[in-house]
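Mind looking over this structure? Questions follow.
All protein chains but one are shown at their positions in the complex.
Let's look at subunit A:
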Amino acid sequence: RAMRDSSLLNYKKLKRCTNRSGARKRIMRPMQMDLFGEMDEQVSTIAMDVDDVDPLEIFPEGAFSVDNKLADADFFNNFQDDFDDADIN
């Protein structure tokens, strides 16, 4: 078993390369910058509540149920479970 440098386990991947003398040597890849990490913080912290405060008027009446039952509870969902990969091969 050949192990990678444990001190850099979580952030880096090792890569073998050849140095000037021709001997193989492990070097670290630079840590990848998370360029998009801050984008999440720019999202508004206020949850959208327009559909709770004022029912949408652009849809016809009856399009949304106002009682506690699930809307569209009669929709067709009686499919065979076809996603079991054990059936393949």
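We adopt the following convention: a residue touches a chain if its C-beta (ideal position, glycine included) is under 8 Å from a C-beta of that chain, and two chains touch if they have at least 3 such contacts; residues count from 1.
As a convention for this text, contacts and distances are computed from a predicted model.
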Omitted chain, identified by the protein name its UniProt record gives, among "Carboxypeptidase A1", "cAMP regulated phosphoprotein 19", "COP9 signalosome complex subunit 3" or "signal peptidase I": "COP9 signalosome complex subunit 3"
Positions on subunit A where the hidden chain makes contact: 1-4, 6, 9, 13-16, 43-52, 54-59, 63-73, 75-87
